[in-house]
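One protein chain omitted, others in place.
So, chain A:
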Amino acid sequence: MTLKMNAGTQSLESIQKLNELSGENVKLCMQCATCSGMCPMTAEMDYGPRRVMHMAQFGLKKQLAEINTYWKCASCHACTVKCPRGIDIAKVMEALRQQSLRTGQNKVEPSQMSAETIADLPQIAMVAGFRKLTS
């Protein structure tokens, strides 16, 4: 997908909001892709973390809302510990998740989970998953 960047696609306000919510500064990113190289989940992501950082830097709010990267992120912090610009990318991913979850939408529906799945999963999987994927 070609990313269109112009005054119409950019939301400068969204950059500021993302920075505030994550406590990070996405503009520090120099697009080295170390994060994408470290990320264990890229096989399941439509865009790797480096490209997400690029979208975030340019305030591409609409595209950011449509991608699955932060829903596939496992908060493993492998990117964070290696970013040469010191960006805590895991926090940026969390902020992107929260921006969506705080509109009241769930990414997984607890009520749809079967009794067998619930009986099988360890508690930390459910607590962590609900914290990350439900509003």
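By our rule, a residue touches a chain if its C-beta (ideal position, glycine included) is under 8 Å from a C-beta of that chain, and two chains touch if they have at least 3 such contacts; residues count from 1.
By our rule, contacts and distances are computed from a predicted model.
Asks: Among "Xanthine dehydrogenase family protein molybdopterin-binding subunit", "Heterodisulfide reductase subunit B", "Transport permease protein" or "Electron transfer flavoprotein subunit beta", find the name that the UniProt record gives to the complex chain excluded from display.
Replies: The missing chain's protein name, per its UniProt entry, is "Heterodisulfide reductase subunit B".
Asks: Using the touch definition from the top, which of A:M5, A:A33 or A:A74 touches the missing chain?
Replies: A:A74
Asks: If the hidden chain were put back, which residues of chain A would touch it?
Replies: Residues touching the hidden chain, for chain A, are 20-23, 40-41, 43-44, 72, 74-78, 80-81, 88, 90-91, 93-95, 98, 107-108, 113, 120-133.
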